[in-house]
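This is the structure I want to talk about, given as structure tokens.
Of the protein chains in this complex, one is absent; all others appear in place.
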Amino acid sequence: MSEKKKIGFYWTGSCGGCQVSILDIDEMLLDVAEQAEIVFWPCAMDPKYEDVKAMDENEIDIMFINGAIRLDENKEMVELLREKTKEVVSYGSCACNGGVFGLGNLSSKDELLEKGYTNKTTDQGPFPQKITEVEEGELELAEMLDHIKPLDEHIDVEYYLPGCPPLPTQLEDALPALLDDEIEVEERDLITDKSVCDPCPMEREEKEIERLIPIQEATDIDPDECLLDQGILCMGPATAGMCEAPCTEVGHPCVGCNGPVKGVEDQGSRMASALASVMGIEGEENKTEEEVMETMNSVRDPTGSFYMFSLPSSIMQFRRDDIDE
Amino acid sequence: MSLIDLTSMAEPDEEEQEKIEETLEGLKEDIPDLCYQCGKCTSGCEAFILLELEPHSIMGKSKAGFIDELVNSDEIWTCMQCFKCQERCPQDLSPVRVIFALKNLAVAAGKEIPSGYQKMLQSVLGNGLIQQPKEVLNRANETRKREDLDLPPVPEPEDMDKVQQILMKATQEKLR
Amino acid sequence: MKELGLYLGCVIPTEQYGYEMSIREVLPKFDIELVDLEESTCCGAPLRNVNMFTTMYLSARNMALCEKKGIDLYAPCPICHLGLTEAKESLEENPELKDKINSKLEEEDLQYEGSTELYHTLDLLHDEIGLDEIEDQVEEPLDDLTFAAHYGCNTIRPNDLDRPDDSENPQKLEELMETIGIGTEDYPEKLDCCGGQVISDHNESALTKAGEKIEAVQDQGFDGLSTICPWGHRMLDSKQDSAADTIGESLDLPVMYYIQLLGVAMGIEQSRLGLELNLSPVDNLEAIESIEEAE
Partner (left out) sequence: MSGIGVFICHCGSNIAGTVDVDELTEYASDLNGVTFATNYKYMCSDPGQELIKDSVEEQDLDSVVVAACSPRMHEETFQAVVEDAGLNPYRFQMANIREQCSWVHSDDMEKATEKAKHLVEMSVEKSRLSEDLEKTEVDVNSDALVIGGGIAGIQSALDLADQGKKVYLVEREPSIGGKMAQLDKTFPTLDCSSCILTPKMTDVARNPNIELLTYSEVEEVDGSVGDFEVKVKKKATYVDWDKCTACGDCAEACRRSGNVEDEFNEGLDNRGAIYTPFPQAVPAAYTIDSEVCISLEYDGTCTSCREVCELDAIDLDDEDEIVELNVGSIIVATGYDLMDPEKIYEYGYGKSKDIITNLELERIIDASGPTDGEIHRLSDGEDVESVTFILCVGSRDEELQSYCCRIGCMGALKHVHLLRDHLDEDVDINICYTDIRSFGKGYEEFYRRTRDLDVNFVRGRPSEVNVQEEKVELNVFDTTMDKLLQVESDLVVLVPALLPSEGTEELSRQLRITRSSDGFLQEAHPKLRPMDTFTNGIFIAGCCQGPKDIPDSVSQASGAAAKASTILSKDKLQSEATIASIDDDICSGCKMCISVCPYDAIEYNEEDEVAEITDVLCMGCGSCASLCPTGAIEHKGFKDEMLEAMIDAGLTEEEG
């Protein structure tokens, strides 16, 4: 029997859901422990920066990294882990596509700090300082980066496993394949070719959407009919379908957390152009400009809707006037 | 515009024309530009035979911009407000509303307006109604007042002065 | 019991007392409680000619008074009804104008929301109360009479402003008359104007219009003419003599508010319906008591 693989899990800017998703594989964790040795897992163990630094190059076989790279400390740490790891898995939507945090790219760093600290409605706490003097000495805070970029723009990544968080089933499928050298896994093999529509059980018609209705204003939703057909913006058609459509199945539109299907670069623009093609298509040749605008304006918060999880990996990446390079 | 009316040497006044359009847009009505002068409005106009009101020609002149002529005319004050022209217009236009807008322009410009309307306006400003309760006659030529007929007093704002003030200011306002 | 704000406008409470009396007498019999709007003023419609904004303001003010009481509004005058409807629809479509008007109403502690439903006599009787209910209350059907209907322009036009009846082929008044036994039929001049709106400045023309309509109805052999509009009634009844003089014909056509006819058919004491105030020869009709009898 070959030597046990050494694996690790690391989180950067994150809600923690991805880490919980690892625990969610339940007993399988024991199987994993049999096949692999978990050498690094800040969530469960207490490794120090110095310990990692002391590791040999490529000492870790597989490193799962989730979360957004929001701080310089995140960046420094993932760069260090890259040195020590053979294969890095970009785990979860934040690492793969920037995730919800990526919507921060619509504001500049200063605006974000101002909103978060100076102009907040609750207590006016102290504005974060790089260095703070305390009795014990100086405390140094990590610096916020200007923008969020997906993990693969900071370091090379071998595999992508998106999801917010990835479902236990996804990890259960992925882990054995990654741990077994016999099985060949391509970079994006853990993402499906098909979209959420494929597993989605709702009845679909040809799309003739007159205008979109915000879900909270929609009344009389037919539980069996495609939400998009009913005028509710569902990102299903442009979203990778590894999740097996649990949201639409219970009547909630897909918000696009898995990011684009395999082979598609920009989830939001795909969805926007698809929707633009079918919206108001009935009698469109005779529509006045006002009527067309009315249809268009029914798309509320287009960026937030189309790019809720993938703005940093899109071709837009961030607000144009904020490009500082 | 390049039109000149050779009978009066008047030129179209686009500014005044826009004012009509503004008012009509405030009422969500179509502007007169789309009128194709079929004359259906005038064919059925209640005021044409007696008072020579020609809604189609008002539409035509408004469309061309000869607003001054209309605002100064007596014609606009002959409309019986029966709304037949609007109802029957095959182009979904409303001559009667164009006429209202013209009358508003005339008032705003301080033109002399017919005494009946003048009186009505003053009465509304004075006590809220277009006229005061009257003593009327019955068929036997006897006079009757509200009180005689067991009718309650006519409604009137408690603070008429205040309403008056608000009304005075309101008459200076425009729809848009 | 349905409560309705009774909004009389200008002409009814200052001279068309017969309409007001019969309304106050008849409607409560149909379980309708009429609530007076003490602070009300002119609806503003006559001022459309002078300043459209003031028109909207006055309409909104009167509706706001009714809203304050939390009840729907009944305007027996079609001109008021049209003015109020127009204001209601305009303000709904134009929130900016609504805000502007509300800022003025605030000075009187009023607020216009747009929640009041509007009724006119025609739809109130025909659609709300209903023909069956009316038929139930008829005691003496007026079987021997044939009347023509006069709707009044603003009752039916313009139809884009939700009128009580169809603009080209209104039939509700006919159906109401038939319900109380009166025979009726269409006549070519049915939709013609009474001239009332220009009486103040074009007296003679207005009276000619009225006279011609009365003459046409009379010539076609109708026993009388039924109205639901105070302006029309004023021209066709109150001023029938002057109209006759103006066109040089002798006119003696009984003209009655429909609601007066209804009251008579219901057996209500005729003096309570203000019938003495109809100046046209209504006592030519067998069913109508002459003034002497009434006394």
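A few notes on this one:
Letters are used for the chains, namely A, B and C, taken in the order the chains are written, and counting of residues starts over at 1 for each.
Here is the rule we use: a contact is a pair of C-beta atoms (placed from the backbone, for glycine too) under 8 Å apart; a residue touches a chain by one contact, two chains touch by 3 or more.
None of the values given here were measured: they were computed from a predicted structure.
Note that the undisplayed chain, when the full complex is considered, contacts A, B, C. The residue from A:Val196, A:Leu212, A:Leu233 or A:Cys257 that touches the chain not shown here is A:Val196. Checked against the full complex, the candidates B:Gln91, B:Gln118 or B:Gln131 give a single residue touching the omitted chain, namely B:Gln91. Listed residues A:Glu205, A:Asp222, A:Glu249 or A:Asp301: the one in touch with the omitted chain is A:Glu205. What subunit C contributes to its contact with the hidden chain is residues 168-169, 188, 191.
Where subunit B meets the missing chain, the touching residues are 36-45, 48-49, 54, 56-57, 84, 88, 90-92. Subunit A residues in contact with the hidden partner, per the touch definition given at the top, are 193-198, 204-208, 228, 236-238, 241, 261, 263-264, 270-271, 273-274, 277-278, 281, 283, 285-286.
Assume only the chains that are shown with their structure count from here on.
Taking each chain's centre as the mean of its C-alpha atoms, subunit A lies 68 Å from subunit C. For subunit B, the set of residues touching two or more other chains is empty. Those residues of subunit C lying in contact with subunit B across their complex are 8, 10-11, 13-15, 17, 20-21, 24, 36-42, 46-54, 56-58, 86, 90, 93-94, 97, 100, 104, 107-108, 153-154, 157-159, 167-168, 191-193, 195-202, 205, 208-209, 238, 274, 276-279, 281-283, 291. Of all residues in subunit B, those touching subunit C in their complex are 23, 26-28, 46-47, 50-51, 77-84, 86-87, 94, 96, 100-101, 103-104, 107-108, 113-117, 119-121, 124, 128-134, 136-140, 144, 146, 149-152, 154-159, 162-163, 166-167, 169-171, 173-176.
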